[in-house]
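Working notes, beginning with the structure itself.
The complex appears here without one of its protein chains, the remainder shown in place.
After this line comes chain A, so read on.
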Amino acid sequence: MECNKVEILAVKAVSQHYYLLTLMAPRLARSVRPGQFVQVRVADGLDPLLRRPFSVHDWDAKQGTVALLVQVRGKGSKMLADKRPGERLDVLGPLGRGFEISETKGRALLVGGGIGAAPLWSLARQLKDKTWDLTVLLGASADSLLVKAVDFSHLANTIIATDDGSAGIKGKITKLLPLAASDYNQVYACGPKPMLAALAVWTKAAGFPLQVSLDEVMACGMGVCLGCAQPVKHNKSVNYAKVCTQGPVFDADEVVWNE
């Protein structure tokens, strides 16, 4: 883990709401794993005060580059989207526990809701390198909020759903699950909590192991402030886990969904 100012190489609008930031960060690119994240300081001033967490979307260890896929939501993400190449960005990372990939290859289902698909891209690449057989489900409220659908389709059978029907099948991503029915050795997912909760019910019934990447507001990102608490089952009692260091990736079985 390190905290450094790195150079922004490119800022590219990839859709109406999404921006791809490419950074020159060789050490980060060498050490990061799929599902890990960084804490980015979006401005030097005091408002916004806190760093913002972003998954590492993609990286190239040889070139030393790292890419973040940023959805503009509020003032911090807007400031990031407005950055220019050549500016420097204060980045802390890599942070958290990413996705676990079994060494024995198998068949995986990746489910991404909206910007939740961002961390699944590097995961898909690594699984593909290990010759896993992949199916990807991508969902969003509308076409403009779908993430990199084209690239995923290079790697895997990709099925799309949008709430308004502007791309793929009309409806919630969970509607696609029967279409993707198969025997999976592992299911991976990231997206809104209700989507993950519905998926947890489906995978449990089908007997597939599910890893989910959770989203919680963070201050430190390093396990010291205890701000990012998520209730998890521990033996027979319920504890709070730190999403930043014990996650963001959890086994769905551990997570208490009905908060």
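Heads up, the rule we're going with is that contacts are C-beta pairs under 8 Å (C-beta built on N, C-alpha and C of every residue); 3 or more make two chains touch, one makes a residue touch a chain; residues count from 1.
Please note the rule applied: contacts and distances are computed from a predicted model.
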item	value
Hidden subunit of the complex - UniProt protein name among "Multi-ubiquitin domain-containing protein", "Dihydroorotate dehydrogenase", "Ferredoxin-like protein" or "ABC transporter substrate-binding protein"	"Dihydroorotate dehydrogenase"
From A:41, A:128 or A:233, residue that would touch the chain that is not displayed	A:41
Full-complex contact with the absent chain, from A:33, A:51 or A:83	A:51
Of A:100, A:163 or A:216, the one touching the omitted chain in the full complex	A:216
Touch list for chain A against the chain that is not drawn	1-3, 41, 46-51, 90, 92, 216-231, 239-240, 245, 259
